[in-house]
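Please find one structure pasted underneath; my questions will follow.
As you look at this complex, bear in mind that one protein chain is not there, while each of the others sits in place.
Let's look at subunit A:
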Amino acid sequence: MKALEIDNLYKKYGENVAVNNISFDIEEGEFFGFLGPNGAGKTTTIGAITGIVKFDQGVIKVFDKDVVVDYREARMMIGISPQENNVDIWAPAEKILWYIGGYYGMTRNERKEKIPELLKLFDLERHKEKEFRMLSGGLKRRVMLARAMMHDPKLLILDEPTAGVDVELRHELWDYLKKINQQGKTILFTSHYLEEVEQLCNKIAVINKGEIIALDKKEKFTENGSSLEKTYLELIK
């Protein structure tokens, strides 16, 4: 089954075409790398999938649910960790998780059960009562990831989740993402660190100037002894 189907997505900001009729699919269980330079259209595409961006044309489906027509069902299956922190900075980590669980229809008991689990998983137990604004960069990133996982989404969208994160957490995160991907979670992953994309993803799309310029299995990007970084740089020249 397809976890995500994007068909002829088009989005313009004023005169600037951000995404120009792009189409691609992600199969259920895939670890999908979505690469491109800054301003290429990655975040706009993710915004269109999650409902933050109103797109001009095209159809997006998440596990066969249209993100506009069946937005409730579609959003129930998506968890997003955005590039920039978009939380109430005066709320403590525990509250942030409590609220987001509620938005996604989780009962009080479900939330009471899930929150300690996530706080432990992301090593946030000692910081659960601190206001978000008081946390370090790495801890903030952990809260964002825990928030994305709160309602146990089938499709996890991670927009540069390791930006500003220390090496230790980055490795812990890689291990965790590999584990949940092996358990069946579909992941859409963007990053400027190509070595982690190479290590984690099994399929990669490259977007540049609003258009998909390459889409293939990871091995295709690294065949003939080339590195992903070298292939990528050639593609976006």
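We take it that a contact is a pair of C-beta atoms (placed from the backbone, for glycine too) under 8 Å apart; a residue touches a chain by one contact, two chains touch by 3 or more; residues count from 1.
One rule holds for everything that comes next: contacts and distances are computed from a predicted model.
Not shown: a single chain whose UniProt protein name, out of "Electron transfer flavoprotein alpha subunit apoprotein", "Transport permease protein", "Hpr(Ser) kinase/phosphatase" or "Succinate dehydrogenase hydrophobic membrane anchor subunit", is "Transport permease protein". Residue in contact with the omitted chain (choice from A:37, A:51 or A:138): A:51. Where subunit A meets the missing chain, the touching residues are 13, 44, 47, 50-54, 71-73, 75-76, 78, 80, 82, 84, 86-90, 98-107.
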